[in-house]
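Note that one protein chain is taken out, while the other chains of the complex remain in position.
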Amino acid sequence: MPLLEVNNLEVCFGLRQGSVTALRDISFQLERGERLGIVGESGAGKSVLGFSIINLISRPGFINKGEVLFEGKNLAALKNKEMRTIRGNRIAMIFQDPMMTLNPVLTIGDQMVECLRAHRKISKQDARVISLQKLKQVYIPSPDTRLDQYPHELSGGMRQRIVIAIGLLLDPDLIIADEPTTALDVTIQAEIMELMVELCERNNVALILITHDLGVVSEVTQRTIVMYAGRVIEEGPTKEIINDAQHPYTQGLINALPQMALPGQRLNQIRGTMPGLNDLPSGCAFSPRCDYVLPACHEAIPALTKSGGCNVACHLVTEQNNLSEVNE
Amino acid sequence: MSQPASLLKINNLHKRFSISGDFLDQLSFKGGKITRTQEHVHAINGISLDVKKGEALCVVGESGCGKSTVARTVMNLLRPSEGEIHYAGKRIDNLSHRALLPYRKQMQMIFQNPYASLNPRMTINQALHEPVKFHNPKWSHGQVLDKVHEVMEAVGVDPSWGVRFPHEFSGGQRQRISIARALAVEPEFIVADEPISALDVSIQAQVLNLLMDAQAERDLTYLFITHDLSVVEHFGTRVAVMYLGTLCELADTKELFSNPRHPYTKALLSAIPKLSDDREPPIKLTGEVPTPVNLPSGCVFHGRCPYANERCTQEIPQLKPDGTTMVACHGIDEGRL
Amino acid sequence: MDALPQIKPSMMARFKDSHFWHSFKRDRVAQFCFGIFSLALLLAIFAPLIAPFDPYDSAQIDIMNSELPPSWEAEGDAQFWLGTDAQGRDLWSTILYGTRVSLTIGICAVMLQAFLGIIIGLAAGYIGGRVDSLLMRIADVQLSFSTMMVAIIVLAVFQAAFGTELYQQLAMVMLILVIGIAEWPQYARTIRASVLAEKEKEYVDAARVMGFGTARIMFRHILPNTLSPILVISTVQIANAIIAEASLSFLGLGMPVSQPSLGSLISSGFEYIFSGAWWITVIPGLVLVALVLVMNLLGDWLRDVLNPKLYKG
Partner (left out) sequence: MFAFLIRRLFQALVVMFVISIISFSIQDNLGDPLREMLGQSVSEEQRQAMRDEMGLNDPFLTQYGRFLGKAVQGDLGTSYFFKEPALDVILKKLPATLELVFGATLIIIVFSVPLGIYSAINPQSIFSKIIMGVSTIGISVPVFLTAIGLIYVFAIELGWMPAFGRGETFQITENLDTALLTADGLHHLILPSFTLASIMLPLFIRLIRSEMMEVLQSEYIKFAWAKGISPWRVYFLHAFKNTMLPVITVGGVQIGTMVAYTILTETVFQWPGMGFLFLEAVNRVDTPLIVAYLIVVGAIFVVTNTLVDLIYGFVNPTVKLTGK
């Protein structure tokens, strides 16, 4: 049994103008200890996906359809009280901006101890000892003084380590990290990413890394999901996606990176912008920006189909595969 | 290193911000005595740079290194605490508002946040007309209109959209409009303060290409501020690397990427996430980033530098040539690195 | 990219297409409140034409008619729809004139507040530094004393100094001045906060880089962006000013009984409430509450629609 299995997940936001579907037909699996990247531009729905796994989408969003099976248990159908025993305990979450994630009026110690005591019956002293140990694991200098400090007394990189330490407190099986290094500097980002990989490997923790940065994904994850306008458009081993992307959008995204063009040359750009969720074009959402558009692209939404080692949602790829099959 | 071709020259620039509040906040009661202490953020500590005509000089550094302060000081949005700024041979940092006006036409700026850089209550037309009219008061309405159309087309924005308000556009489009506004007064020098860092990857490429096209067509000179080294490789003629308000290294782009000298530049380059599998592991920097309030003595980087020695903790390194590169490092000076 | 209409939209078309108008069309409460407020405004403006009696004209008042209950009560007189007050004035006419007085004072006082507050707030926010800290310190002290306190003290002192007679002649001007001046910090702080938030935005830097002058940036670029909070606060401030006027009149520091506002009318009726003449207090009281309530509801609605919380920075 996979650790996590998401089946046909659909998430909607009920707005005054009617409901908007933010995620459509999302399915994927995650094995124990596996590191999965979810890549997409802002508005693609990647953060919403992260939050819907632990059933913590902010109002007015809600899971409309589908299931999130964690060790076979459907989290989408759990009651709040049961869900609470999983959040922070079996599944931990790391947020984007460490400056905003920690409560400014509580000490680091308070915020760690309360998390432990919410899930385990232990004394405050014992909880402090465990907290201290986890702070050491994330290489925080002089950890015992940190416990009594307030967040505003620490730097951004340090705070993100503390957030990671809080995530690790109860030895979870899965960590969901939502753009954990976007708000940090490059040199700090490299450190934090290395730390996360190290910790995941050492404790056999699965990781879902949500990011817009293909570079980070290629360094950290084993498998990658590419999202566009609320759908999965390509899914497969990270190496294959980076080196041999099949979906025109993924290709465009990779080619647009400055390192993919020759120094001093114009960059390869994708034209246009991602459509809003409430004015999606008919057919494939990428079709208005796609250079290889087929008539079918404007009519039907392509389904995720197997192609090589990946699953791709693109009419062109499907057609080419069919052709080569016929030829053989 | 002054050359006649330099358009902008920054001489030993310092900028400090007081963070001690007013006079009363600065007083404290220690050991029975009232003492007055003033604390400053040392945003820029003695930077000298010159931007040559027609080039794109990139200033790179992490948050808090003072790169944006350099941009804002150059544009006279801030007054330097020390040092001088010369534009086309004339000192401009001490000019009055009125005396600056001709330079405002020649120097323009593009900002980071496309959502804040356009006035939400002004249509695109208003936003573009106002500066053209202001700097060319003798122009007829038709001339102004022509100019506005010309720049809108140049940045790929349909002139018929001019009646709309900024909130009706996406981030990338707004950034195009901001660029159009800067181009509208026909400047020759543009300071771009992180113009693409708030945009999505696929849009970043569009805007970067636009800036490169504009440079080619209009013979522009850029001072380009960014935290993203990978962008610099495409854009910059030369690169200046900043750390904690000081200049570590200044080199031609190719030279910097193929042969970085300063330990900080090396670490920065190695930290860029790469798509290829075969890259070396990033250089690990130890220690915390110091705050610009209490600057470390000596080389500002010594606390995190793996090669720091006694001299680095005491003596501030000067920018010295090493081949074609200028670098401020005792290790290189001594031939240790 | 999508096709767009080529024509330049007119002000009216733009207003009709705005979020503001759309939410107004959807919101029944807002429409109702706006209706009531407009009605009150019309009644107040045309009070001399509508009112059956002139309460300021002593020739029309007969003391024999005093304390008559409303016409639907057993002892009511059909001539006086809402009954009469203790001096024999027709209550309906007096309420119309009272609303006129209350609204005049409320609106004029708020205009004065807005004038002072916008100028001080803009200056403090944009210029900053010493000017800012001095102005805001004064505002803090003044706010902590509260408008009511300042108004009561100032009016009490003036009343004692002028003597009651002269004071009553000047009452309306005094009320407008006192409420208008005492409340400036509310405006100034709101404007300053939004100016500070706006000043940080890059469009202001862009304007400075263009070489525009301070006045042009302050009034043409920043001020229009602080209009939302100004509109919201103005609505609520009119409500507050009306309450303040009523309270001061109730204490006998406001409008005289001969020229009653809603507050002084209620005050004059309070003595008779124990003897059963409830209408002199209750009816103007209801009018006052209704007037203030619709202003507050309109303010709440505006706050939701224009969302000036965004300007908190």
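A, B and C are the chain letters, set down in written order, and residue numbers restart from 1 in every chain.
Just so we're on the same page, contacts are C-beta pairs under 8 Å (C-beta built on N, C-alpha and C of every residue); 3 or more make two chains touch, one makes a residue touch a chain.
None of the values given here were measured: they were computed from a predicted structure.
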Contact partner of the left-out chain, one of B:Thr37, B:Asn94 or B:Ser276: B:Thr37
Residue among A:Met1, A:Leu15, A:Ala77 or A:Ala118 that touches the chain left out of view: A:Ala118
Residue among C:Gln159, C:Ser194 or C:Thr235 that touches the chain left out of view: C:Gln159
Sole contact to the chain not displayed, among A:Val6, A:Ala76, A:Ala92 or A:Leu168: A:Ala92
Chain C, residues in touch with the chain not shown (by the definition above): 137, 141, 143-149, 152-153, 156-157, 159-161, 239, 243, 246-247, 250-252, 263, 266-267, 270, 273-274, 278, 281, 285, 288-289, 292-293, 295-297, 300, 309
Missing-partner contacts on chain A, residue numbers: 54, 56, 58, 80, 84-89, 92-93, 95-97, 100-106, 114-115, 118-119, 150, 152, 163, 166
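As a convention for this text, only the chains that are shown with their structure count from here on.
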Distance between the centres, which are taken as Cα means, of chain C and chain A, whole angstrom: 52
For chain B paired with chain C, centre-to-centre distance based on mean C-alpha positions, whole Å: 49
Touching two or more other chains - residues of chain A: none
Of all residues in chain C, the ones touching two or more other chains: 1
Residues of chain C touching chain B in the complex: 1, 4, 6, 8-9, 133, 201-203, 205-213, 221, 224-225, 227
Of all residues in chain B, those that touch chain C in their complex: 22, 72, 75, 77, 97, 100-101, 104-105, 107-109, 111-113, 116-122, 130-131, 134-135, 158, 160-161, 163-164, 178, 181, 185
Complex contact set, residues of chain B against chain A: 62-63, 170, 172-173, 200-206, 208-209, 212-213, 227-231, 233-234, 253-254, 257, 267-268, 270-275, 277, 281-282, 284-285, 288-289
